[in-house]
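Heads up, one of the protein chains got dropped from this complex, but the rest are sitting where they should.
The block that comes next holds chain A.
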Amino acid sequence: MTAQATPRKPAIPKQALAAKAFHWVNLVALFAMMGSGLQIYNANPVFGGRAGYHFPDFLLLGGWLAGGRHWHFFFMWVFGLNLLWYGLYVFFTRRWKNRYAGKNDLEALQKSTNPRRRNYAVHRLVYTAFIPVLLLALLTGLGMWKPVQFGWIVAMFGGWQALRTVHFLTIPTVLGLMAVHSLLALNVGQWKLVRSMFT
């Protein structure tokens, strides 16, 4: 009887080691890709050519164009292979079956009056959206690196400038998704949930 009277402490969230590793590598690789990508961008901005807006030094990685390329092509492998093994992990552990947003989440957003259920649905939509955006960044990047060998990628986006624009736009999209994803996680599980993903 007395045991029931003591208030229960909220459980400390636990995450799979694979999920933590994926989060760490992804975060570091993405920031390295962004810093070195902006370095490359500055050589000839997508918007406005050589005279266009140049990003300030503190956002850049690599020192100069060739240095930025070296960082970018190194972390391209880190980022791409991290995404690949995450895909394999999700596939073989069968997490893909119920990990991502589905029809029920869309229905909950339209019909449910339960705020917690709605919040959960939004969160699932946000982190599901990461997957196509990250794959899009990889695909457009591959098209820019090898426009001859992967001419169909350039053709798919309608031309070189469109390809560069889409590749660039994946940065603000990923940053936006990251912000919403972090804020939603904080809202649901406070700091200890976010921390549990990294420690």
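Definition applied: a residue touches a chain if its C-beta (ideal position, glycine included) is under 8 Å from a C-beta of that chain, and two chains touch if they have at least 3 such contacts; residues count from 1.
Simple rule for what comes next: contacts and distances are computed from a predicted model.
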Fill in the blank from the handout: Looking only at "NADH-quinone oxidoreductase subunit E", "VWA domain containing CoxE-like protein", "Molybdopterin-binding protein" or "histidine kinase", the name UniProt gives the absent chain is "Molybdopterin-binding protein"
Problem - Selected from A:Val25, A:Leu61 or A:Ala108 as touching the chain missing from the view - result: A:Leu61
Practice task
In the full complex, which bits of chain A touch the chain not displayed? Write them out.
Solution key: 27-28, 31-32, 34-36, 39-41, 43-44, 46, 49-50, 57-67, 69-71, 73-74, 77, 145-149, 151, 154-155, 160, 164, 182-183, 186-187, 190-191, 194
